[in-house]
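Okay, so here's the structure we're looking at.
Every protein chain of the complex appears in place save one, which is left out.
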Amino acid sequence: MGKFFAVILTLIALASAYPILTHMYVQPVDISTHGHAIDEQLSDTMAEAGFAFLGAQLLLAFFVWKYSSRKNGVKVKHLPGGAKLMVATAFIFVGTEVLALGVLGQKAWAEVYFTAPKPDALQVQAQAGQFAFYFRYPGADEKFAPLHPDKIDEGNGNYFGLDPANDVEARDDIVTAELAIPVNREIHLLMHAKDVGHSFYVRELRIQQDFVPGLDLSVHFTATKTGKYEIVCTQLCGLGHYNMKAYLNVLSQEDFDKWLKEKASEQ
Amino acid sequence: MEEAVVPAAHVHAPPEGFIRKHVFSLDHKVIGKQYYGLGLVAVFIGMGLSWLMRFHLVWPTTKVPGLELLSSTGAPGGVITPEYYLSLLTMHGTLMVFFVLTNAPFAGFGNYFLPIQIGAEDMAFPRFNMMSFWITFCAFIVLILAFFIPDGPPISGWTAYAPLSAVGKDAGPGLAWGQSLWAMSIAIFCVGQLFGSLNFIATTLDLRAKGMTFMRMPICTWAWFITSAIGLLAFAVLLPACLLLLLDRMAGTSFFIPAGLVISDRLQNHAGGSPLLWQHLFWFFGHPEVYIAILPAIGIVSHVLITNMRKPMLSAKVLIYSMMSIGFLSWMVWGHHMFVSGMNPTSSLLFSFPTLTITIPATIITLIWLGSLYGANMQINAASLFALGFVSMFVSGGVSGFFLAQPSIDIYLHATYFVVGHFHMVMGVAAIFGIFSGTYFWFPKMSGRMMNETLGKLHFWITFIGTYCIFMPFHYLGLVGNVRRYSSFVDDFMAPLMPVHKFISIAAFVTGAAQFIFLYNLIHSRFRGKQASENPWNATSLEWSIPSPPPWDNFGGKHPVIYHDPYQYGVKGSKGDFVMQDSPEQV
Partner (left out) sequence: MASGTYTQIVSPSHLAGPDRASRSGIWVGIFAITMSFAAFTSALYVRQGSGEAAHIVLPPVIYANTLALLLSSLTLEKARRGIAKGLGPEVDESAAGMAWLVVTLILGLAFVAGQCLAWRSLATQGLYLATNSNSSFFYVFTAMHVLHLFGGIAALAYLIGRLAGSLRTFGQSLFGAIAIYWHFMGVLWLYLLLVIGTRL
């Protein structure tokens, strides 16, 4: 029975590794400027974790194969080196891995969170509410009008709570249901939660950031490939959570200008 | 009450009558079994819920006959609605984490065996002990009540993030009374666990028999002891958090709710609260909670492995120190659940480092297990198979933690099925394997009868292969970017992944069904099993020195004296290759 365990475990370990080794399941293409660092980190970690996984499982299988159900009265042996060897191994291998990943590997994180958006980044505000995203462009005056939660009126399309009657800046703000952005231009996304927590996740952008009610958070990124990508909510926000999404539309600069003009006229 | 003539060591008199013996019993053994039984009920409910979830994910429009009887709004005509999926999710997670993983391996086995393994006749405070269980039981009832109220159980997940969990019915079904019941249940649960942990600690510190030094305590006793220290801190923080949540919900305070929220077109009358405060409090509890789930299993599995390897671990001391360092480090890592939640990005790095560091003691533990297998005389039985399976699961779940501990990778993997795969393996399945291993191992002691080994092994094979089939593919889905807590995957992106989901669901049904083999074995063996001897596994620790099942005062009025450390295997003893802890034999 011990040998059977060893065989089954070996098969499980190999079967688990197979889809990874053959790249059956990989991240969708990266369309961001920072994503390659995340992807590299991920594949480095995969190599190390995969090695640890296979090593430990196969060793377990081997030992169980070799040392199970032996004749009665067989004398047990102890591993030369004993616990000291194990502790040293753990410290050396895992310790260096921890250092490598934990300290040197934070480049990707730094690129997203420790750099300020460039001054010429395009500012867009994203609002998440149950169960839709809305986006706001500042318009010609390049200023976002203040929000008045009491003015929110979904029925009349006032999703953000703008007050054009009293706020001059609000008159040219452009509100859309789709996030269109120009390619190769940095975007500074200002995040606003209308009701409960939500999240902004675009797989291809390698960006995930929560919307937290009461907190003014922001992320910045640059998309490098035109196309339409899915924005999904990844913070449980209520019954429509599974259906809360919008599209990220990466356009060439001309297309984007055209799109924005069109939207401005629809307001 | 008279002069003290009763021997001081008799903590309580033999119980009489059904109620005193089996219901409101002061006997730690009965209380241990009660916890275990509660865990068993919870795990089957939780599993049933996971079946419904998996069913809905792959056949969203198919009827589940009879489900409309449970919830006519959640499953009209037996078809699960998306919001009912979230109710199932919330109750599944809550039942599993609190009522299964905390109850069975820690409170259940711990109650039964900790006093015996240190040579005590009972817990330090038997009355408290009884209260702890019944408080926990109340918590369970309060939680289950949520199924039977008109708008059903809460939909905010087991993490109950504010403000979704705090603002009440405007935010969705189940968030009115359902969520309140949830918060009450957890608060009550905390009280029960606090009393329980206090009892464990005082018992271990003060009721050890003569000769039972700390380093002569079995590894599982150590694990329960360390776990109770963790539990004491963790539940002492979750309790205030739940109370504040309840106040926000019922008294109109604003601890977690900021100003200016517009929910269901209504401006909420709250100001200045902080949603991140809930997350900090919750995860300050939440991360240590996963060690509350896994450490007792680590202890149990080590105990079972040693007995079946017929040799001691390379070093029990190193194992114990590793568990302690895990316990200690677990207080510094809670922020790794909040990398993308708007916490200061520098803190993310600060939380990442201790998280990665925890893998060192975890690796040491694994390597000690592996290294100890070298040269062993491994006995294969249901208990040891589950212990070996645990080692395998612990490794599989551990390596995926390596990804999630790095904030940069977490940007991509956070809230995907990768996380679901990770925590199910390392905390869910691993801890459950620990429970199974403990059950097959200790059942003879607890009931006086052996479990059926053939059924036990069959149970193991289906469960072992099945759980890998369920939870390994979760990781692949996550790598592709399949997000979690979604009740259906209708969109362009996730629809192509449906075959994987189908495979997982089928595996889940098969694996779940196999658990009824276990249930049958448990019940059948309880009444029809082979009579068990005092020490069927030729083990060394104190629980095997007393009759199966033990008398009400454990040692029959005798006071055990301990001469050895707990794992004298592979030696020449008068009874075989082992020497019991309380045997004065020289080795």
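Each chain carries a letter (A and B) given by its place in the written order, and its residues are counted from 1.
Everything below uses one rule, namely that contacts are C-beta pairs under 8 Å (C-beta built on N, C-alpha and C of every residue); 3 or more make two chains touch, one makes a residue touch a chain.
Note that the structure is predicted; figures quoted are calculated from it, not measured.
Engineer: With touch defined as in the header, list the contact partners of the absent chain among those displayed.
Structural biologist: Hidden chain, whole complex, touched shown chains: B.
Engineer: Please identify which residue in B:Val41, B:Val58, B:Cys138 or B:Leu277 touches the non-displayed chain.
Structural biologist: Going through B:Val41, B:Val58, B:Cys138 or B:Leu277 one by one, B:Leu277 is the residue touching the chain not shown.
Engineer: For the chain not shown, which residue from B:Met217, B:Ala241 or B:Ala532 touches it across the whole complex?
Structural biologist: Of the listed residues, the one touching the omitted chain is B:Ala241.
Engineer: With the full complex in mind, choose from B:Leu67, B:Leu194 or B:Ala387 the residue touching the hidden chain.
Structural biologist: Only one listed residue reaches the unshown chain, and that is B:Leu194.
Engineer: Touching the absent chain: which residues on chain B qualify?
Structural biologist: Against the left-out chain, chain B lists 1-6, 8-9, 11-13, 26, 120, 124-128, 194, 197-199, 201-203, 205-208, 232-233, 235-237, 239-241, 243-244, 247, 251-255, 258, 271-274, 276-277, 280-281, 284.
Just so it is clear, only the chains that are shown with their structure count from here on.
Engineer: In angstrom, rounded to a whole number, how far apart do the mean CA points of chain A and chain B lie?
Structural biologist: 29
Engineer: Mind pulling up the chain B residues that touch chain A in the complex?
Structural biologist: That would be residues 81-83, 85-86, 155-157, 161, 163-164, 167, 171-173, 175, 257-265, 267, 273-276, 309-311, 313-315, 317-318, 340-342, 345, 348-349, 352-353, 356-357, 359-361, 363-364, 366-368, 370-380, 385, 388, 391-392, 395-396, 399-400, 402-403, 405-409, 411-412, 414-416, 457, 461, 464-465, 468, 472, 476-477, 479-481, 483-488, 490-493, 569-570, 577 of chain B.
Engineer: Which stretch or stretches of chain A touch chain B in the complex?
Structural biologist: Interface residues on the chain A side: 1-2, 5, 8-9, 12, 16, 19-20, 24-28, 37-38, 41-42, 45-46, 48-50, 52-53, 56-57, 59-60, 63-64, 67-70, 73-79, 82-83, 85-87, 89-91, 93-95, 97-98, 101-103, 105-109, 112-114, 129-130, 147, 149-150, 152-154, 161, 194-197, 199, 201, 203, 206-210, 212-215, 217, 230, 232, 234-243, 245.
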